[in-house]
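Structure record follows, encoded as structure tokens.
A protein chain is absent from this complex, but the other protein chains hold their places.
We call the chains A, B, C and D, going by the order they appear; numbering starts again at 1 in every chain.
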Amino acid sequence: ANAVTLKVGLDADPVSLDPQVQLSGGMLQLSHWVFDPLVRWTQEMTFEPRLASRWERLDDLTMRFYLREGVRFHSGNPFTAKDVKWSFDRMRKSADFKGLLEPFDGCYIVDDYTVDVKTKKPYPLVLNMATYFFAMDSKFYTGTDKNGQPKDMILKIGESFALNNASGTGPFIVTKRAHNVVLEMERNKDYWDTQSPGNVTKFILTPIKENATRVAALLSGDVDFISPVPPQDFDRIEKDNKLKLVMINGGRIITFQMNQKRRPEFRVKKVRQAIVHAVNNAGIVKKIMKNKATLAAQQGPKGYAGYKESLVPRYDLKKAKALMKEAGFANGFEITMMAPNNRYVNDAKIAEATAQMLGKIGIKVNLKTMPKAQYWNEFDARAADMMMIGWHSDTEDSGNFSEFLMMCENKETGYGQYNSGYCNPDVDELVIAAQSETDLAKRAKILQEVEQILYDDAAFVPFHWQNHAYGAKQNLMIKPILNSMNFPYFGDLVIK
Amino acid sequence: MKSDDNGLLTLDKVVKHFDISGGLLDQIRFENGKLTRRRTTVKAVNEVSFTIAPGETFSVVGESGCGKSTLARTTIGIYPPNSGKILYGGERIDNKNAQQMLPFRRKMQMIFQDPYASLNPRKTVMQTLEEPVVFHNPTISSDQVKERVAEVMSQVGVDPKWATRYPHEFSGGQRQRISIARALMVDPEFIVADEPVSALDVSIQAQILNLLMDAQAQRGLTYMFITHDLSVVEHISTRVAVMYLGTLCELSPARALFEAPRHPYTQALLSAIPRLGRKKSDHIRLKGEVPTPINLPTGCVFHGRCIHANQRCVEDPPRARTVENKVIVACHGVEEGRL
Amino acid sequence: MRTKFQKFKASYFLYSFKRDKVAIFSFIVLTIFLLLAVTAPWVAPMDPYDAVNIDIMNSEIPPVWMEEGSSEFLLGTDNQGRDMLSTMLYGLRTSIVIGLGAVALQGIIGVIVGLFAGYMGGKMDAVLMRLADIQFSFPYLMVAILMSAIFQVAFGLGSFERLAVPLLIVIIGLSNWPMFARTIRASVIGEKNKEYVEAARVIGLPTWTIIFRHILPNSLTSVMVISTIQVANAVMSEAALSFLGLGMPVTRPSLGSLIRAGQEFFFSGSWWITVFPGIWLVVFVLVINLLGDWLRDVLNPKLYKG
Amino acid sequence: MSHLLEVNNLEVKFALRFGDLTAINGISFALDRGERMGLVGESGAGKSVTGFAIINLISKPGFISGGQVMFNGRDLTTLSNEAMREIRGNQISMIFQDPMMTLNPVLTIGTQMVETLLAHRGITRAEAEAIALEKLKKVQIPSPEKRLAQYPHEFSGGMRQRIVIAIALLTDPEIIIADEPTTALDVTIQAEIMDLLQQLCESEHTGLILITHDLGVVSQVTEKIAVMYAGKIVETGPTDRVVSNPRHPYTQGLIKALPGSLQPGARLNQIPGMMPTLTDIPPGCAFNPRCSLCDTICREQEPPLKAVGDDACKVACHMVTK
Partner (left out) sequence: MVVFIVRRLVQAIFVMLIISLVGFSIKDQIGDPVRDLVGERVTPAERAEIAEQMGLNDPFFIQYFRFVKNAVTKGDLGRSFLYNKPNLEVILGHAPATIELVFGTALIIIVVSLPLGVYCALRPKSILSRFTMSFSTLGVSMPVFLTAILLIFLFAIQWQILPSYGRGETVDLFGLGWWETGMLTIDGLMHLILPCVSLSTLMLPLFIRLIRSEMMEVLETEYIKYAWAKGLSPARVWMVHAFKNTLLPVITVFGVQIGIMFAFTLLTELVFQWPGMGFMFLEAVHRADISLLIAYLVVVATIFTFVNTIVDILYGFINPTVRIAGTK
């Protein structure tokens, strides 16, 4: 085949070649290029067989996966059940994935091409989790490296074998990596998925942090594909007849939380409601997000179990002012607000707009935006009265939002880890009930009730669900390879 | 020297060296495979002693860089001496702090060489002149100050109406007059004049010299007069000290010196004065180059250039001795009677 | 008589000023800039710091002469819906305050350090100048980045918006003082050996008086010249810091942060968000520089080296 | 009329902000081969400008506004720059006042000597170096071979001035213009340098224009003298005559003001006032406000420079009669 080179500009490059060292979007993207999971999400949010060619539920606790035969790793080693179990066990040691794998009991080899995955309790989301089960080459990662360290070591800092070496079954083989500068990959000639239409032979990823520069790179033709595309440039790319813009709805909700521990005012429900009414999130979606985000009034997007159609945005400045008056704060008050400036799409701009909107109901906002490295520390310290947080459910399920964002903060159970200041025992109770409810309809009901309570309580300020925006040259057939998880499957990309 | 009790000002073995070696790191040298620390000092004035009697004009002459100005500044207390004593009216002043010095500041004043640099360009003549008076007499009324300024100004021949002008509006000679006025403001007894006429034209030079002589006559001033112009020295001095490389060579009454110079250096110096009508190049030629005051020669500092130098001069520094009536010479040759 | 001298001085100044068209032009423009900055609250069509006036729905309206322009917003609006013209006026004000403040601070530190280092000489001089060297040989932007990172955290959040201006003044001031210190020191070393200083010492004046009453006034010419250049530099430094996201908070933009914010919209067609403040800043800095050049020529042609 | 150099009615102006300033106001003199002439006067009288005007090298706002400088029959004021370059440093050499400032600090003295020769003679570098060595010997620089590779700062002031003289002699010029060659030096060194200059000029038969304000120096070295005041020559004649019998009140004043001529301690004879700035020269005789003999005619009419008595002396004064 002809050599086809794909040049991609992303906002960041993967921090490591070890798929299990960090649970982050960037690492998962890489995992899909170099490794393969047992199953993966499709654009329609259904499951597509990958290394597992099929699966069946044996009982409440067990799921059996039948593995694809004849698959080889980049190293040439054959792929077997042993690798799946090895990878699963290794993943449990990873600090990032540990929590996610909490419900699981273990992975058991049935034969060379069959494994059973068992959970401790009945667990409705096994397949969702199987999208994280990337197979690593157990033989390749066994032994000790030149520094005398075991090759399978998961190290966040320091040189580990897996940091710089990768052997997966995926469509691309890493040929060169200079962190923060470039990542080069070549097509795996022996890729098992012969059905894949993908024709990219060389794949060069450059991290381009600056939004404007990234767009400029695409406009000037220096790269073929960029992501994310900042909303302000949507128009320009769409208008350019050599380029195209593709939007995919995503599941990340952007919110502001109101800290009731810091501010007695926020304990007054009317005040919270006033704030929610004062925030013109429709305006933000229209103007700042250029209409390329989905307006939200609850946590989970449409399609998630807890989604409730009747919960609609409620921007109404008059009412907001009235609520403030009723709450006894007609003259307003002053608060602090913090938001990151490089974490979510237009995060700082959204915060700025919000600050101004609150100004209109007399709440004077002292806003501070900062890079995420500083922001998370501040968030941990709950350093401001209102703090921005966006959340994407890594299980693609409604309950996950509440567990992290809305349940009362509890250091031991880890619930409410990203909740800065709302606590309602009713919500906690319902969310926990949903966790072990295997009747999906019933479960959905519970989760919808949760959303309703949060809505009525004005527990947080909802904005929108972020969309993923991709810019590419016309000859890149990117539409089919994109999905709401933001894992572009470049292995399947066709460049005309 | 101490015996001269009727002296107004006495210098006793005054030494002034300047350390120009900079910080510690600059002093370190790499020599013969070893790191050594070396200080570089300019030995500007070396064990100079003399006494100035009240009312006299005591001149110091010598080539450029021989330490005349340093001697002047040390005498007046701008530089503290490294060793030796300075007595004014019998009282030691070299170890006094700024506060204790104040009474002496009124008695001793200085006039400088450069008429352009010696006045603060941002102060009017009035401001320049009133500063010393006001500083030393904080209680004085401003009318009195103005009066005094006007008085001194007319005395030095500058129209008091010009008091509000700035220095750049004056010529060099006028500025020098203002400098002199500043020195006279506190009514001093003793004035050190460091080359006050060197930067001026002959015609102006005469004006300033006359002014200085007039002031001396009126106020009974004592001058220490620094210059390299020997004809000026001859004209105004009562006694003359000749310096070479920071050392005193000869100290004599002016007449004696010009009539019969004793030290070989003085002789060379005098013979080199260009005079009207003297046609032939009959001056004494010195050999060699002037050594630097950083590495002083051994023995007599002048031996390298002296045509009469012998082995003793190379090894042994000569001491200043009174050879005859008030003539003091530091020379082995003179001492031995060779010259 | 004194007034006569002043007249003379003024006339000399005026003379060279009148002859120099560029200087006249720059002076007029600078005056206009300053006037606008001072009167911003009255001349600006709206107060961009007041949330009540800002509506996100008004964002990115082009200047009035363009098709979608609105007569309400002469130069269009930014991405938050603020009137560009007003924001620029307020931004200019902020930039000027920071620029002047920072230079005042630099000047005070630099002049004091320079005076002492120059006058005292010796160890004092060596230590102070080494300090200046360290500061100097270190890219000021880096110093500023580190300092602002520290300051922002140290002072907490609630006060940041209020403290931002003084903070930036301190940051830029602290990172640029060696320029002044060096110039003053050089000039003091030149002055202190002049005989008028020795004359002052002979009078018995205390060191303080000599330094501040005699030497300082004579070193101020050089200070004046570098001051103008440093004001321009400080305004640019603030812009650079804002560009790195370390400048004024987004809700109270300076010219620099305005340009920074607008930069993202440049390629997407909303060029006015960055181009207007850009021109505004460049013209402002330009006239200061031009005046500085002129001043340098008039006061002393041999100043300003490194 | 076969003078080597003849300056006729030379006039030099400086274009200043407030109008033109006349620094040299119609001066005339002549110099013969091997003749040594002194140009004296107070600071600002226009001595240096005269020197530079001869080689047509007046710095920026200045220009020659009238008169001639005839040299070997050619008017130097009308020559092109190229033609003038041929003469400067070749037939007419110049020695500047401050030996510390005239040598380029970053070039070896060898370079600075050789380049002069190369600019004027079609010779090789080696030949040029040989000539340079010879001239260095002539000015009594010890071990000249080594010296060629040294930089100016490695020499003392006296030696530098000797090097400058050596450079002036390189091309065996016909005239040397020495502008206060010893003002920056000590008396002992000054005497040596003056000796040297005089000897060299005598032995090479070179013309010399010695610019100085020191009458003593002039009287020792030169044969002829011109006294300048406010841009004009007020008196000229053989040195002996002028010194022993000055006629112009200004020259008289200058000589009488010298302290050496009087009894020590006596009041000096001072010329009152000071030289006027060139912008406001009084009408009539420029010296009139300071002159004790001043009469009405002096305030109204400019005195011409005219011959007095038998000899070559010329004086510009209404009060001097025969």
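The rule we apply is simple: a residue touches a chain if its C-beta (ideal position, glycine included) is under 8 Å from a C-beta of that chain, and two chains touch if they have at least 3 such contacts.
Everything numeric in this text was worked out from a predicted model, so none of it was measured.
One of C:33, C:49, C:196 or C:266 touches the chain omitted from the figure, and that residue is C:266.
When the full complex is taken into account, the listed residue touching the unshown chain is A:23, out of A:6, A:23 or A:130.
When the whole complex is considered, the residue among A:138, A:280, A:354 or A:374 that touches the unshown chain is A:374. Interface note: of A:91, A:183 or A:219, the residue touching the hidden chain in the full complex is A:219. Listed residues D:24, D:76, D:103 or D:169: the one in touch with the omitted chain is D:103.
Contacts to the hidden chain, counted on chain D, fall at residues 55, 57, 59, 85-90, 93-94, 96, 98, 101-108, 115-116, 119-120, 151, 153, 167.
Summarising the interface, chain A meets the missing chain with residues 15-16, 22-24, 95-96, 98-100, 155-159, 163, 178-181, 206, 208-210, 212-214, 216-217, 219-222, 342, 371-374, 376-377, 380, 394, 404, 411, 414, 417-418. Looking at chain C, the residues touching the absent chain are 130, 134, 136-142, 145-146, 149-150, 153-154, 232, 236, 239-240, 243-244, 256, 259-260, 263, 266-267, 274, 278, 281-282, 285-286, 288-290, 293, 301-302, 305-306.
To be clear about the criterion, only the chains that are shown with their structure count from here on.
Grouping the chains by touch while chain B is set aside gives A, C | D. Among the inter-chain contacts, the highest number of C-beta pairs connects B-D. Using the average of C-alpha coordinates as each chain's centre, D ends up farthest from chain A. Rounded to a whole number, the gap between the C-alpha centres of chain A and chain B is 87 angstrom. Rounded to whole angstrom units, the spacing between the C-alpha centres of chain C and chain D is 53. We define each chain's centre as the mean of its Cα atoms; on that basis chain A and chain C are separated by 45 Å. Chain B has no residue in contact with two or more other chains. Counting only residues that touch two or more partner chains, chain D has none.
Listed by label, the pairs of touching chains are A-C, B-C, B-D. Across the complex, chain D meets chain B through its residues 42-43, 156, 158-159, 186-188, 190-192, 194-195, 198, 213-217, 219-220, 240, 243-244, 253-255, 257-262, 264-272, 274-275. Partner chain B is touched in their complex by these residues of chain C: 1-2, 4-5, 123, 126, 194-196, 198-206, 214, 217-218. Every residue of chain C that touches chain A in the complex is listed here, in rising order: 50-52, 54-57, 59-60, 79-81, 152-153, 156-162, 245, 249-251, 263-270.
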